[in-house]
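Input: one structure, supplied below.
Of the protein chains in this complex, one is absent; all others appear in place.
For chain A:
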Amino acid sequence: MLDFSILTDNIDLYMKGFVNTIKISIIGLVASFILGNLIAVFRLAPVKLLNFIGAVYVEVIRNIPLILTGFFFYNGLSYFHINLSGFIAGTIALSIYTAAFIAEAVRAGIQSVDKGQLEAARSTGLTYTQAMRYVVLPQAIKIVIPPIGNQFLNLVKNSSILGVFAGLDLMYYADLIHEKTWITFDTYIFVGMFYLILTIPLSLLVNYLERRLARSS
């Protein structure tokens, strides 16, 4: 049986970590969504230089382990006299990392809309931006929602790497609770439950959006 006294005795530490993980997740979700869309635009825009920048960003960031990116922002930047706390360095790393995957999801979604749609829209006299906005993007968004939802779930779970550089997230406090109790199994089972409290509603929300958008077409 689980020893619930671990949960009740250390609820202050669990909550500190939980609240911080929520903060990291919300900031990360917003930042990675904005940045990811921007990079997707770079990759698709009819400007060669922007395509190149977008491609380099995606290939470099998504092919480096997140923990390494995290340590770059935490310790690496201090070589350039920029000193970030674990919380800030970790949130930046997490946003930048997730943005690469979101950019790919958005790009794939837009490219899956038939080329003829854009050409037809342009031939009616719409500009490139207008054609994108009124014709291509409304179709793409339905395709893009499920993969983006997955990335958001990954972001919440990946936030656990902040624990290794004192990011004060749920996993960091879990380790502190563990060194007090030394009851490994129970301590981390409760951590898992806290993550589920965050991820299950998010997962349900994504499913709901998916169904709603499918109905509207």
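Heads up, the rule we're going with is that a residue touches a chain if its C-beta (ideal position, glycine included) is under 8 Å from a C-beta of that chain, and two chains touch if they have at least 3 such contacts; residues count from 1.
In this text, contacts and distances are computed from a predicted model.
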UniProt name of the unshown chain, from "Fluoride-specific ion channel FluC", "ABC transporter periplasmic protein family 3", "Peptide/nickel transport system permease protein" or "Exo-alpha-sialidase"?
-> "ABC transporter periplasmic protein family 3"
Can you work out which residue in A:Ser5, A:Asn83 or A:Asn207 touches the chain that's missing from view?
-> A:Asn83
For chain A, residues touching the missing partner are 74-75, 78, 83, 85-86, 164-166, 172, 175-176, 179-180, 182
